[in-house]
Structures are given as structure tokens and as C-alpha cells.
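So that we are looking at the same thing, I have put the structure below in C-alpha cells.
Removed: one protein chain of the complex. Kept in place: all other protein chains.
Moving on to chain A:
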Amino acid sequence: MSGGRYQDKEGRWAWRLTGFITLCVYIFMFAPIIATVVLSFNASMFGGFPLTGFSLQWYGKLLSNEQVLAAFRTSLWIALVTAAVTTLLGIITAFALVRFEFPGKATFGTLVILPALVPETILGVGLLVLIKAVDQPRSLGLLLLGHIMLALPYVVLITQARMVGIRRTYEEAALSLGASRLSSFREITLPLLIPAVVASALLAFTISFDNTSASLFWRPAGVETMPTQILSMLKISISPEINALGTVMIVVTVGIPLVGGLILQSLTRLRKRVDAKGNA
């Protein structure tokens, strides 16, 4: 079969139908998001249609909203720390899971991806009940560790998939030439792992930055993260300010991975070019 081309008539019709539904699904996926972005530039003081004119005033208003800025700062640093710590833990865990055989490995492997499968409401309540049982207050540290746990499954899966492709003989060669365990990892394994590291860090950042349900349970009293701030603003009304805020968030969380991916791609290309020159 070459692509979507079919010879018989019913196949052609089925293919057209498939294409049409695919188009509809993509429109369905993006129409609401596009509507939000468009409305953030709307002059109307109500957050909805119809469009009455172009205005940037809602972005200006956003910049002077102290609560929003505080929530943004909180979310930003939690997401940065989550990305750094989770990526580090993910590399170590994936290394152990790929290179080693140890009793309980299969169980551990399942345990690691469990946080991605258990609904956040349950994870949220569970941790809250635990700290209530030991009489501890909710703290930023708790929120941070919670985010790390939520991002961990994805990071381990990404890193593991890449690690499987790195042959252990490279590391063993370095070891047999007298490199220490750590330096063989740093000089051989880590550079080969870089694409997975970057992808993991970006994903962990977005998971933390976007997390809503669990954060509602875990955040300390009086602290808002970006999504919980949006939720509490939505309780009042859909203001055009929220549309502006949403648009800023979309630009941040879509822009960072896209730019990261592009940088990574051009880095790989550059390295290939340098290598090619070096070999010539």
C-alpha cells in the first residue's frame, strides 16, 4: 500500500471520509484556543464575542495585576526546580532500569509510572491526608516534591527509551581504559543522552507549570500558582484579562519547547558539520 491511495471506489470514499474527519478533529482541537487568543485582543470589556475592535489594554492591565505576577513567579520557580530535579532523578532511574538487573526491577518499573495513571484527585487527597495524620502544614516544599513525582513517569520513560539505544560497550570501553564510573558516565553516556535530557526538562517544566488539580490540594494557604489563579479568577467572570493571561501562558508553554527543539536541532546539525570537517 502506498500511502492513502486505494484502487477501489469504496476505498477512495473511505479515504476521503477519513481525511474529512481528521480535518474536523484538528479544527475541534484548535478552534477554542484560537478563539481565546483572538479575544485577548478584543476591545470589548466583556470576555466574549462579538469582536468590537483591536486593543492591547488587557495585556497592560495584566502587567499591573500584582496577584497574577506573584502567581506567575511562584509557578515559574517551582517549574524550574521541578524540571531540574526530575530530569536528574529520571536519568539516574533510567540508568538503573536499563543497565542493571536487580530483584524487584519489574515492580519498581511499574511503580515509577503509576503517578501518571492514578487520577490526580486521589494523589492530591492522599498526600493531604498523610500530612494531616502527621500534623504537618502544607508547604511549598510539599508542592514541589509532589510536582516532581507527577513529572517523573514521563521523564523516566523518555530517558529510558533513549538509554536503551546507547550501547553499554561504549561505557565499558571507557572503564577498561581506566576511566572512573562517574567520568565514563559523564563523558560517554551523558552526551549521547542530551536530546532526552532536554526533552525531559522541557516536559517536566510544562507538567509542573500547568498542573491544576493536584496543586489545588497541595498549595499552602494563600499561595496561588498560575493555573489555580486562573481558576479563582474564572469563579468571578470571564474577563478579557483572563484571555490575555491565557494567551501569555500559551506563548510561554508552547514557545519554550518549540524554541528548545529548534535549538537542539540546529546544535545537532552544527555538530554533524563540525564532525564532518574534522573527519575530512
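Convention: contacts are C-beta pairs under 8 Å (C-beta built on N, C-alpha and C of every residue); 3 or more make two chains touch, one makes a residue touch a chain; residues count from 1.
Definition applied: contacts and distances are computed from a predicted model.
Asks: Can you tell which of "ABC transporter ATP-binding protein", "NADH-quinone oxidoreductase subunit L", "TonB-dependent receptor plug domain-containing protein" or "ABC-type spermidine/putrescine transport system permease subunit I" UniProt lists for the chain that's not drawn?
Replies: "ABC-type spermidine/putrescine transport system permease subunit I"
Asks: For the chain left off this view, which of A:R99, A:R167, A:R186 or A:R269 is in contact with it?
Replies: A:R99
Asks: Going by the contact rule already stated, which one of A:G19, A:G60, A:P191 or A:P220 would touch the omitted chain in the full complex?
Replies: In the complete complex, the chain left out is touched by residue A:G19.
Asks: Which residue, A:A83, A:L123 or A:L193, contacts the hidden chain when the whole complex is considered?
Replies: Per the contact definition at the top, the residue touching the missing chain is A:L123.
Asks: Which parts of chain A are in contact with the chain that was left out?
Replies: 1-8, 10-11, 14-15, 17-19, 21-22, 25-26, 28-33, 35-36, 39, 46-50, 89, 92-93, 95-97, 99-103, 105, 108, 110-123, 125-130, 132-133, 145-146, 148-149, 152-154, 157-158, 160-161, 172, 175, 180-181, 203, 206, 209-210, 212-213, 216-217, 226-227, 230-231, 234, 238, 242-243, 246, 249-250, 253-254, 257
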